[in-house]
Each structure stands twice: as structure tokens, then as C-alpha cells.
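One chain of protein is taken out of this complex; the other chains stay put.
The block that comes next holds chain A.
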Amino acid sequence: MENILQQIGIENYIYLSTLLFCVGVFGVLFRRNAIVMFMSIEIMLNAVNLLLVAFSTYHQDAAGQVFVFFSMAVAAAEVAVGLAILVAIYRNLNNIDIDSLKKLKG
């Protein structure tokens, strides 16, 4: 089986992951809805995972893919706790607008 990186080149994957990460950063800055901000964080995590798999294929080493498994486990745990926090916020404030969480500002 010929390696995919000989046909596509790892540069293209670096550019794709960079753009995807930037889209995630843009989403966190652009939206007020906390759930959409969570989705943007997932996009950023996926960009990093994609680059890890690309370099795992480049070095022909399984460690990169194993690291992606751990990253997925951490992402699942993060989403569970984060959504629980959002539900608690919604119960108390009746919205999840990020601008209504200003109490620490004093």
C-alpha cells in the first residue's frame, strides 16, 4: 500500500489543520451562545487530532494515533462536565448567553 502522504504531501494537511483551528478560534470569539462556543472548541480539538494523525502517518509510528485516542477520551469528559455546567447555569439564569456571566467582573 502506497503511502497517502507521497501523493498529497504533509504541507496540505498542515494548512488544512491550521485553517480549521483558526475557524475554531473565530467561533469562540464571534458567538455569544455558550453551546456554539463548545462546538468551536470541538473543532479546534479535531484540527489538532487531524494533524497528530498526519504526523503519525508521516513518521510511521503508532504513538501519534494512541495519543489521539487519549485526546478523544479527554474531549468526551470535557463535554460531559461542560454541558452539566451549562445546564446548571441555564437553571439559574434562564439563558446561556455568555455575556450574562459577568459576576466575577465586580
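Everything below uses one rule, namely that a residue touches a chain if its C-beta (ideal position, glycine included) is under 8 Å from a C-beta of that chain, and two chains touch if they have at least 3 such contacts; residues count from 1.
What we mean here is this: contacts and distances are computed from a predicted model.
UniProt protein name for the omitted subunit, picking from "Pyruvate dehydrogenase E1 component beta subunit", "NADH-quinone oxidoreductase subunit J", "Secreted protein" or "Thiazole synthase"?
UniProt protein name of the non-displayed chain: "NADH-quinone oxidoreductase subunit J".
Can you list, in ascending order, the chain A residues touching the missing chain?
That gives, for chain A, the contact residues 1-12, 14-16, 18-27, 29-33, 35-36, 38-40, 42-43, 46, 49-50, 53-54, 56-58, 60-63, 65-66, 68-70, 72-81, 83-88, 90-92, 96-97, 99.
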